[in-house]
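And then chain A:
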Amino acid sequence: MGVIATLIDLLMWPPVFYLVIFPGFIFTFVLLIILIWAERKVAGRIQMRYGPLEISPRLAGALQLVADLLRYLTQEIIIPRRADRFPYFIAPIAAFVLGMLPIVAIPFSPHYYPIPMNDSILIAAALTTIPPLLTILAGWASNNKFSVIGGARESYLTAAYEAVILISIASIVLAYSTLDFTKAVMLQEQITWGILLNPIAALAMLVGIMMATSRFPFEIVEAEPEVVMGPYTEYSGIMYGLCMGISYVRMFVYNLIFTLLFLGGWHPAGLISTGSFVVDSILVPGAIVATKAIVLSLVMVFARSVYGRYRIDQALAAGWGFWFVIALLSLVVSIGVKAIIGWRA
Partner candidate 1 sequence: MTIPAQAITTRRIAKDVLELHVGPQHPGSGHMRFVIRLDGDIMVEVDPDIGFVHRTMEKLAENREWLKAQPLFERMAILDAANVTIGYFLALEKLLDIEPPPRAKYIRTILCEISRIASHLYGFGILGIFLGHSTAYMWFFGDREVFIELAERLTGQRLTYSFFLPGGVRRDIPTGFKDDFEKAARYIEKRLKEYEAIFMNNPVIRVRVEGVGVLTKDMAVRLGVVGPNARASGVKHDIRVEEPYDAYPELDFEVPVYKEGDALARFLQRVDEIRESLKIIRQALKAMPNGPIIHERYLRMYTKVMKEVLETQGRAKIPAAMINLRPPAGEAYARAEAARGEYFYYLVSNGGTKPYRARVVSPSFRNVLLFKYLMPGYRLADFPAIYGSLDYFPPEADR
Partner candidate 2 sequence: MTASKASEVLSRGTIRGKDGALVINTTVEELVNVARELKELGYTHVVSITAIDYPQENKIVLVVHASLYEASDDRPKVVEIRTELNRESPVAPTLTGVWPSAEFQEREAYDHFGIVFDGHPDLRRVLLLEEDFKGVYPLRKDFVVPEEGIEYKEGWGELRG
């Protein structure tokens, strides 16, 4: 009895609860399942068909991803003899976990965060740049030509989109003059949403996220007719399931950051007050932030039904030649905005 109580206490201890349940591991996993299901369903609707259905007709096939996940879980894991075993095995797992890690720095309300820190934007932005390296590692360790090509593509793209994303984050941070998410959101509550303050930075970051998480039309690393599954070609069973999840997890995390920086975070939450601390400062803001990020993710996922995919050189040209310049331009906009806010504040 004592052990269970201690365990529950441990789980309810805010940092652990935050990382394991909401919005950490379990919440993200459930979200992943819903997101991929929604992707297939929406694509089906546009493509004059149903999408997954028969598995649970009453729930419109919502259990489909559970079945796929369980199938992956119980499938054999094959490690090719020529593969470099340790990195091959560790890369997708580490990429999945590290892809989720920026959540430690992302607050869901002024009172709900795992670790209080002043430089949370910096840390979150820094942590998001780790998983691509592991993707490249996975491609290299697989010892498969398609994987190597996929890894090489990822390495080219990484440089392009990271520059765009980081500069657009830098420019909005410049406008807020703070590296703390909480303060940034509070500032947005006072003035207006970041997307209105600096729309150019928001646009550049959105495109950067699409590129980073290989959404269409930038699904180049895993372009099927060319490089099979890119870096993940040799993975099987649950290892492949993890690989497939990486981009979705990263998309959700990026969208959380975007929500906090540009979409006002938990902005209208201050209007609701029930008196209960848990509801007012955890549930409602948390739900608002998560909803914004999910809607954004759904929009990104929807692009699959409308676009084809670019060639790698076209994507790189767009990344460096156009969106990088736009991101730099957003710095100028931010300086202007800062001047205006500075006068007002």
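The candidates were selected such that all candidates are chains of the complex that A comes from, given by their letters.
As a working rule, a residue touches a chain if its C-beta (ideal position, glycine included) is under 8 Å from a C-beta of that chain, and two chains touch if they have at least 3 such contacts; residues count from 1.
Being a predicted model, the structure only gives us computed values, none of them experimental.
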- Task: Would you mind pointing out which option among 1 or 2 touches chain A in this complex?
- Result: 1
- Item | Touching residues on chain A, where the partner in the complex is candidate 1 | 43, 46-49, 145-146, 149, 216-217, 219-220, 223-228, 304-314
